[in-house]
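Removed from the display is one protein chain of the complex; every other protein chain stays in position.
Up next is chain A:
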Amino acid sequence: MHKLLASAYKEFLLLKRDFGSVIILFVMPLVLIITITLIQDSTFKTIENTQIPILVVDNDKGEVAKTMLEGLQSSEAFEIIMSATEAEAKDLVFGGDYQLAVIIPTHLTSDLNKKVNNNVDNLLQNFGIGSESNASEQPEVTSKEVRLYFDPATQVSFKNSVKNGIDKMISKIEMKTIYTSFQKQLSENPDDVIFKTDNFVKFKEILPKKDNEEFIPNSAQHNVPAWSLFAIFFIIVPLSINIVKEKSQGTFVRLRTNPVSYATVLGGKTVVYLAVCLIQFALMLAVGVFVFPKIGLPTLDVSGRLPLLFVVSIFAGLAAIGLGVLIGTIAKTQEQSAPFGATFVVILAAIGGVWVPVFIMPKFMQVLSNISPMNWGLNAYYDVFLRNGSLASILPELALLLLFFIVTTLLSIFFNEKKHAV
């Protein structure tokens, strides 16, 4: 125990006197978390508050076109700019001036009405309600297409979302026209309401409750845990450098001749770097709670969650330390450990879901994300932060993080013993 404490105190002194590392460990994560939250928060605000200008060419001038335009306007996502011709709209969109042009075809309203009326007549005739003369007089109606021109630089997700929206709007118009046609055929009084056209199925989002109040996650709630985890794992870089330095400056050789185990030496590092992780996390939470509201960002709500958040941080910190120790043990030079450590953290963050949510990743990457300690840590943080999880609900993630720490530390000890076996 005395040797462990002495090792921890030595690590504390080494870290305290390495000002650059202290800056990297404590200040950079704060800068990172503020920058990322500012960017993401402003992006969401931009999407919410800004209307995307789109061109519309109305060749129909009828009821359907009017309903479509009202639908696009009511979404508040678009600023409608009417264009004279399809060719003009096409040039403007393909030239990159607009993201989208919607071309409403000629006679859309009249042809839709004709098509629906024909179908209704046929149907009623089969039930013996309609007149035969109507059926024989039915003109052939060709199908119509609403043309969409997208800027080639437009992202696929945006295109899909617009296409789905317009498709839904057209289906709704068709349905309304069918109901109206039936109404005309079946009722002598056009004011009678036979069919109620309002939606039968509605959506209601149910949010998790905290103290019997619905809790709506904000960008701080999403960003702080994700980027805190990223910062915690960045401890790999200074820790692996610390180990490589010991090897290059000869102190590790001296320690190997001393009656002290490698596990004790690593234990000293673990104690200090775990304390660093927890201080880092506390600072990041403090920034979320006290600094965010002062710079126009949503406040981070940590009420009632602090103990569990620190439990997750301890286990995430241990996993990061285990990995840092392993890289430092295997690497021969700082030139190997530093770039590898930094790049590896970014890769772990990417497959762990820090950059892009795991559920939208390709299947293979989703499987791969299951073996990223950052994914386990992130899930545990989200369980606590966003899903009101209990200690029991995060136990599987904590167990995996602890197991990762044990395996990486044992591998380091094994590698060290094998390399220097006497």
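Note that a contact is a pair of C-beta atoms (placed from the backbone, for glycine too) under 8 Å apart; a residue touches a chain by one contact, two chains touch by 3 or more; residues count from 1.
Note that contacts and distances are computed from a predicted model.
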item: Record-based protein name (UniProt) of the chain missing from this complex, from "CheY-like chemotaxis protein", "ABC transporter ATP-binding protein", "4Fe-4S dicluster domain-containing protein" or "Sulfate adenylyltransferase subunit 2"; value: "ABC transporter ATP-binding protein"
item: Contact partner of the left-out chain, one of A:13, A:87, A:279 or A:391; value: A:13
item: Selected from A:142, A:199 or A:257 as touching the chain missing from the view; value: A:257
item: For chain A, residues in touch with the removed chain; value: 2-3, 6-7, 9-10, 13-14, 17-18, 249-251, 253-260, 420-422
